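Yeah, one chain of the complex is gone here, protein chain that is, but the others are all in their spots.
And then subunit A:
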């Protein structure tokens, strides 16, 4: 099974350890992991700001780079969702895209739905209270959990995968899935609202008594992390793959 890592552009520059943990996790399950060097940005910032030409070009480029792999796996719910659910706005008729689209996965989805894992490659002991951060696109577009608005049976991928970790104490914040306020360029277009949302979100995670905020999207974690550092708070954001590879405390 040939798996391509789709590493979002900002993760490549700012969170290389999250990308490396994703690679190691997949390799830990015996997969042949490749990182196509020709990849760049998936085009979500262009799409979200109305640049359809740029977003369309990015979608074609992405498809060209990734179409021949068995699976395309990413540690970001938002970027995965853009490729999986919004490229259709631009290149719905592209046969290569149609063939590739079902094989694009966010890492936790991939572990649970494709590999159907029931253990971690190496046993992990993480004796800490963690507060779950549901990132919006992973939650509402990929179905990472049952969104609080929908009256459907409760489920949560992050809670389920954390059952494979020894010692971890999983907690949920008040308003279990409110947005952290990042929103890509929203964070700089509307900085005051963005930070107000982020401050409230961090406070809700802190109120659980957790030592870590655990999520599956580096962008939300970056945003909350910026607020946490500004306020010199002890709670730390952590990507789920950092826990699953046993690198948790290092961040």
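Observations on the structure shown:
Quick note on the criterion: contacts are C-beta pairs under 8 Å (C-beta built on N, C-alpha and C of every residue); 3 or more make two chains touch, one makes a residue touch a chain; residues count from 1.
We adopt the following convention: contacts and distances are computed from a predicted model.
For the chain that is left out, the UniProt protein name among "4Fe-4S ferredoxin", "siroheme decarboxylase", "ABC transporter" or "2Fe-2S iron-sulfur cluster binding domain-containing protein" is "4Fe-4S ferredoxin". Touch with the chain omitted from the figure is made, among A:114, A:164 or A:195, by A:195.
The chain not shown here is touched by just one of A:3, A:26 or A:58, and that residue is A:58. On the side of subunit A, the interface with the absent chain consists of residues 7, 9, 11-17, 19-20, 23, 35, 37-41, 43, 45-54, 57-58, 61, 86, 89, 136-137, 139-141, 147-152, 175, 177-179, 181-184, 186-200, 222-223, 225-227, 229-231, using the contact rule stated above.
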